[in-house]
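Okay, here's the structure, questions in a sec.
Missing here is one protein chain; the remaining ones are kept as they sit in the complex.
By letter and in written order, the chains are A, B and C; residue numbering begins at 1 in each of them.
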Amino acid sequence: MDHQVIVLNGGSSSGKSGIARCLQAVLLPETWLTFGTDTLVDGLPAGLRGSGSGAGIGFGADGGVSVGEAFRALDEAWAAGIAAMARAGARVVVDEVFLGGPASQERWRRALDGLQVLWVGVRCAPEVAAGRETARGDRMAGMAAAQAEAVHQGVVYDIEVDTTHTESMECARIIAAHV
Amino acid sequence: MDHQVIVLNGGSSSGKSGIARCLQAVLLPETWLTFGTDTLVDGLPAGLRGSGSGAGIGFGADGGVSVGEAFRALDEAWAAGIAAMARAGARVVVDEVFLGGPASQERWRRALDGLQVLWVGVRCAPEVAAGRETARGDRMAGMAAAQAEAVHQGVVYDIEVDTTHTESMECARIIAAHV
Amino acid sequence: MDHQVIVLNGGSSSGKSGIARCLQAVLLPETWLTFGTDTLVDGLPAGLRGSGSGAGIGFGADGGVSVGEAFRALDEAWAAGIAAMARAGARVVVDEVFLGGPASQERWRRALDGLQVLWVGVRCAPEVAAGRETARGDRMAGMAAAQAEAVHQGVVYDIEVDTTHTESMECARIIAAHV
Partner (left out) sequence: MDHQVIVLNGGSSSGKSGIARCLQAVLLPETWLTFGTDTLVDGLPAGLRGSGSGAGIGFGADGGVSVGEAFRALDEAWAAGIAAMARAGARVVVDEVFLGGPASQERWRRALDGLQVLWVGVRCAPEVAAGRETARGDRMAGMAAAQAEAVHQGVVYDIEVDTTHTESMECARIIAAHV
């Protein structure tokens, strides 16, 4: 099987982006692109980002994330775009947070229909992810703990890695062995 | 006419990204996403970015940019992805540098086939763009001057703006009047 | 006269940082460091930064900035540190926002006592600064307009530049002619 897309799902500060970059290095000379929720959020109008943004994506003081109608529609289009890149021949590592659990996965499954996808769960113990969130210093405190387990509920994976005691590079090697 | 994609083409430090963000603000409550060459470059494997990267995208000490086969293929897939986002209902401001001039435009034209596109040239006098490159401090010196005029050669626009003496916000208002 | 410190004072998005980087380029082969309020804010504990931070520095939804006791004390120590760098032989461009107007200047004057200082006012018409704030996309909306004139009230300069119609590089050349 020749995978075209690798979807990494995990909570904030679980280590997805680091694994994605290690995967890019490990999988060379095959070239894999990587994009994530952050790419989409950076592309939003400023008014649809941040607290008080009803239609867009909002980050609460307690680490909660709220998502409005406008964001949901753009997110749907974003997934269609990633799928089109893969169909046009680009291999893509998608770095995602399934805030809606199985509904989020189902949405991506529909978008990626017909493509060979490797579904990867990236787990991290909530208290460890919370510590790494503090160490990064650029995320709203509380997101890591709030998402650590919730985003995996009801989601089905081909493979799972756990960054609690395993380095990003080692997780990437484990995943690469399945590609 | 109801535009679905706005393509901004201009040299490095000509002010495209600033105009894109102003356009997002001016066009609200319509939500427009914005992505650019930088988004794609950030998504590349580290090994395909920077000097000495034959297959990827390289930035020379003189401000020259060289592009290899692997990058070209990914760039093609990227354009297909942007087009698919627009077809799925997301309006997108594309912030681009047509290093290949009319060939680059033709490539985007094919990718965006069937979509309503507004083609915008973003000009800036080379010496002014070079000064802004120094003021930004995060770009390889020389890119602004090298690209300022070259990227417009043979490219056809619906509208052109010039940031030499006009603010990003004012340029955005001029463009928005055509959307 | 041989200046050891250049203090640039101006509102958010007035163009101080860009002028500072252009000054560094224009004044070569003399090496000038540049640091600013942002350097200090980045060095704060996360809990003293952002909204709801009574003791630190808070950014209101309307663009207002509030400053607490803990921040004030650190800011005082920061100025003492910059002065010590200059006394130890490093030339420094300080990129500042005198939120307290003449009281802020007086505080810096005391810290820089005995050093040769060039005081520079960086002005920008409020509506132009507000447009550039939108174009940057990384600042709380409203800061530029709120600070544009307030930070200059009662402050005394050796020279003033206005970025409304003058590029950063040109402003840097005007300033450099006085160094």
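Simple rule for what comes next: a residue touches a chain if its C-beta (ideal position, glycine included) is under 8 Å from a C-beta of that chain, and two chains touch if they have at least 3 such contacts.
From a predicted model like this one, the values you see are computed outputs, not experimental measurements.
> Going by the contact rule already stated, which one of C:Gly81, C:Pro102 or C:Gly154 would touch the omitted chain in the full complex?
Residue touching the chain left out of view: C:Gly81.
> List the residues of subunit C that touch the chain left out of this view.
Listed in rising order, the touching residues are 21, 24-25, 28, 31-35, 39-40, 42-48, 55-56, 70, 73-74, 76-78, 80-90.
> Please give every residue of subunit A in contact with the chain that is not shown.
Residues of subunit A in contact with the hidden chain: 15, 17-19, 21-22, 25, 128, 131-132, 134-137, 167-170.
> Could you pull out which residues of subunit B are in touch with the chain that's been left out?
46, 52, 61, 134, 137, 141
Assume only the chains that are shown with their structure count from here on.
> Taking each chain's centre as its mean C-alpha position, how far apart are subunit A and subunit B in Å?
26
> Distance between subunit B and subunit C based on Cα centroids, please, to the nearest Å.
32
> Could you put a whole-Å number on the gap between the CA centroids of subunit A and subunit C?
38
> For subunit C, write out the residues touching at least two other chains, lowest number first.
Residues 134, 137 of subunit C each touch two or more of the other chains.
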